[in-house]
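Missing here is one protein chain; the remaining ones are kept as they sit in the complex.
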Amino acid sequence: MPIVTTLKADFYSSVQNMIHENEVYGVKRKTPSFAFDKLCATQELCLDYDITVLPPNQYLLPPTDPLITFNLSPEVSIRSKVESRATIILGIHAYDLHAIKLLDAVFTGNLVDVNYQARRSATAIIGVDCLNPWLYSFAASMGTALPPSIFDLWLTDLGGEYLIEVGSSRGQDLSKRYLKTKSARKVQIRQRDKFRQDSLNRYQLSLDRSAQEIPEILDKAWKNPLWEELGEKCFSCGSCTMVCPTCVCFDVRDKITLNLKRGERYRLGDSCMFDAFDKVASGENFRPTGTDRLRHRLYRKGKYMLERWGELGCVGCGRCVHACLVDIASPVYAYNRLVKEATQWPSA
Amino acid sequence: MAISMKLESSLYLPKLAEVIKVEPLAEKEKLFRLRLRDGNRLDHTPGQFVEVSVLGIGEAPISMSSSPTRDESFELGIRVVGNVTRALHRLQPGDTVGIRGPFGNGFPVSELEGRDLLFVAGGIGLCPLRSMIRYAIDKREQFGRIILMYGCREPAEQLFRGELVEWRQRQDIEILESVDRCPLDAAWEGSVGVITTLFPQLNIDRHRTTALVVGPPIMYRYVVAECLKKGIGKDQILLSLERRMKCGMGFCGHCQINNVYVCLDGPVFRYEELTKLKETEV
Amino acid sequence: MRPKVGVFDFTCCQGCELQILNCEEEMPDLIAALDIVAFREAMTERGNYYDIAFIDGACSRESEIVSLKEIRKRAKIVIPIGACACLGGVNCLKNAYPMDEVLKAEYGEAASYYDTIPARPISAVIPVDFFMPGCPIVKEEFIRVVQELLAGRDPYQPNDPVCAECKAGGNVCVFDKGMTCLGPVTRGGCKATCVTGGAVCWGCRGLIDEPNIHAEKEILESAGLSMEDITKRFNLFNVCQEGVWK
Partner (left out) sequence: MSKIDIKVNQLTRMEGHGNLTVKVSNGEVEEVRWEITESPRFFEVMLRGRPWHDAHVLVSRICGICSVSHQLASLQATEAAFGIEPSEQTILLRKLLYVGEVIESHILHLYFMAMPDFLGAGSAFSLMKSHKDAVLCGARLKKLGNYVMEIVGGRAVHPQAATVNGFGRLPSHRDLLCLRGRLKEALPDLESTVALFKGFELPEFSRETEYISLTHPEEYAFIRGSIRSTDTGGASIDQYPEIANEYCVPHSTAKFAKHVRGSYVVGALARINNNFEQLHPLAKKAATELGLKPICFKPFMNNIAQVVETIHEAGEGIDIIDELLRAGIREEQISVTVRAGRGIGAVEAPRGLLIHDFTYGEKGSIVKANCIIPTNQNHANIQHDLEELVSCNLDKNEDELRLLCEMLVRAYDPCISCSTH
């Protein structure tokens, strides 16, 4: 696939055209942070950002997502409901794209979740390299600071222009339709690689071991007192999961009209950190304490998802590190502590 | 541009089923006989479950109680505990429910062929086991001994009393029954005490026997210990687990135990597998 | 048969009843689905038996205790609505003082004309079947609870802290802006409307079932609040849950 360049000024006017003809979700300022939101004007777009409050998953797995609709009267009937619209996500960072790769594995693997799939295939992804990483991010050490090859277009800010890597035929079409490009020169590609390399060195948080070792570390850590130490402080507020790009758990509920004639079944985001997540009707709660839940979450991120879906469940974005008000949610902190203490505590 | 697709392939789309018969089993339990509106069979394996919807209330995972060896209808034994089950209990013949599934692995039926089957049921646990019991009865010649150990809290809580009478009369099934306590006015011929008190009377060939255990979580630890004492292999003790469950397909995350999903990898587990899971203390 | 519904008000600002009237869009369907037989703020007609009684306001007079008991006798399902009815709400701030002092402060010489007792939630006076917290109640929640009751299920009671919906809604946490918040221990279900609306969570929906009070105190203290500030903060809506706090 080709690599091209475009002048920044040209790029921004192309974005204006893109907005005219498409539903474009881009990164905007949300003081003191940034957020994905529907773009109305090109001036709103901020491509030089460190982190967004929420990952762009909301466009693939909306907070509430109807699954079926039904009629109860005059006759019972059920229909599946899939809402999707052609969408462009503009400005995604590499770690968030890695997360989408994981979602793809979860929702379009052996069993296909049509609600996800319909939206996913209607969504074009234009990403951008994160050259000035966020204080809390540790994507470099998770190996997620550079994009997996599932993007349509990928931008790198070279100063006066963007270097654009075309990743798919949809990207090709977008580029043809909207962008004024020249092919990239070798020196520009070298420049990109250098910028990327520099950015990797700019991450302030990092794992003390390679990400591949996390499952092994966790294998020996089930009874580590760290879980208790952290878990005691947990609010069970689910903030860490709400901001996480790889959290996919959901609850399912029914809604019915006041005249009891029609209704809808929808899913909505749930969290394994909530007190009642594992509670069954008999009253049994299989993960009754904050400690149990915190440990489960960090095992899921560091081990279970990898074993089941082939990707680590943490992409190192750092959102949970910052979101947790009692500073206990950080995977990098927990994994590093476990590495340090691995020799001091008996394994389970 | 909004595209609203109606995809019939959605895994969340239940099939409509009609209630053809409702039978009380005990104070809080009823047996529902259902048939899919499209006339198709569910073709389940004993031990599998379905997601039953009462539209407008919600969905609940319920084990198949009937054997696939019979006609195209199927049966679910349901205890009232909350919203969906309460709504189910309000249903009358002719009413409609939604059914998704069957889900889960079920019992390893072909592997069980030729073996002695020790069914250990606690309370509502008889519902899922009944599916396998009836399967074994219908294909009686394919299996060795069939032993049913059934424990309840009180005689009045026994489910499938009519069938128990039938089974007791058969020569080819052995039945051991217990109740935790027995009111003075109740007629009761079985033992009094928790289900494990039945084990001393049990004589089995430990090499030929597979135990199929379903009951409340606290029962498992004690029953497994007894089975092990009898010399049944860790891989020949099968347990069906209950967890909170929403989708039934490994997406929603609720039923996860360490890295296994009860809905996909279970609900039937070998005890041996469970010993490797740190979150189940069976 | 449409269920007979009564809406009653006690010591409160009647904002929760107004929230019901604010369901403008759903009003025709609500009226079709419910037989509203008592709703003093909006209607003159009045019935004597209720399938569902919604009660707005705290109890703060002897006469209110009598009326509440009467309503309980006539109603199948009693649902307190709003912070005042569910928690006692702001009304309980006066409980810090002796009642005769309170009366005197307001009425001076004429204090003896009037009576008041320490304010308390409805559940402290009569058994209740559910509660719909919030100051004011959330319209959507009211509609949902009615729908669920009509459909024949127990209404769903949110029990996750406000933070969850706050984060899921994409808010920047107010702690990042140098403010403080009761979101981590307060019962959600309001879509974190106060944070979304530019303020902080004041705790109007009461505590979740198992709040981590210790951790909340810790984060408020590390944000610079004194124990006195923390107590005041918490007391705005939750005086009656003070025991839990201390």
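Annotations
Letters A, B and C mark the chains in the order given here, with residues in each chain numbered from 1 onward.
Rule of thumb we're sticking to: a contact is a pair of C-beta atoms (placed from the backbone, for glycine too) under 8 Å apart; a residue touches a chain by one contact, two chains touch by 3 or more.
The shown structure was predicted, so the numbers you read here are calculated from the model rather than taken from an experiment.
For the chain that does not appear, the touching partners among the shown chains are C. Remark: the omitted chain is touched by one listed residue; of C:Gly6, C:Pro80, C:Pro121 or C:Pro136 this is C:Pro136. Listed here are the subunit C residues that touch the chain not shown: 9-19, 21-22, 24-25, 27-28, 31, 36, 39-46, 57, 60-61, 64, 89-91, 93-94, 97, 102, 105-110, 113-114, 116, 119, 135-136, 193-194, 196-199, 202, 229, 232-233, 236.
What we mean here is this: only the chains that are shown with their structure count from here on.
Taking the mean of each chain's C-alpha atoms, the chain closest to the overall C-alpha centroid is A.
The mean-CA centres of subunit A and subunit C are about 37 angstrom from one another, to the nearest whole unit. Centre-to-centre spacing of subunit A and subunit B amounts to 39 Å, using the average Cα coordinate of each chain. Along subunit B, residues 56-58, 82 each make contact with two or more other chains.
Contact of a single residue of subunit A with at least two other chains is seen at positions 253-254, 256, 260. The part of subunit A that touches subunit C in the complex is made up of residues 30-33, 35, 53-54, 58, 63, 233-239, 242-243, 253-260, 269, 271, 274-276, 290, 323, 325-326.
The part of subunit A that touches subunit B in the complex is made up of residues 23, 67-68, 70, 72, 76-86, 106-107, 111-115, 118, 122, 222, 248-254, 256, 260, 263, 265, 267, 270, 272, 277-282, 284, 286-287, 292, 296, 299-300, 303-304, 307-308, 348. Those residues of subunit C whose C-beta lies close enough to touch subunit A in the complex are 26, 29-30, 32-33, 143-144, 146-147, 150-151, 156, 159-161, 163-164, 166-173, 175-177, 183-185, 208-212, 214-216, 218-219.
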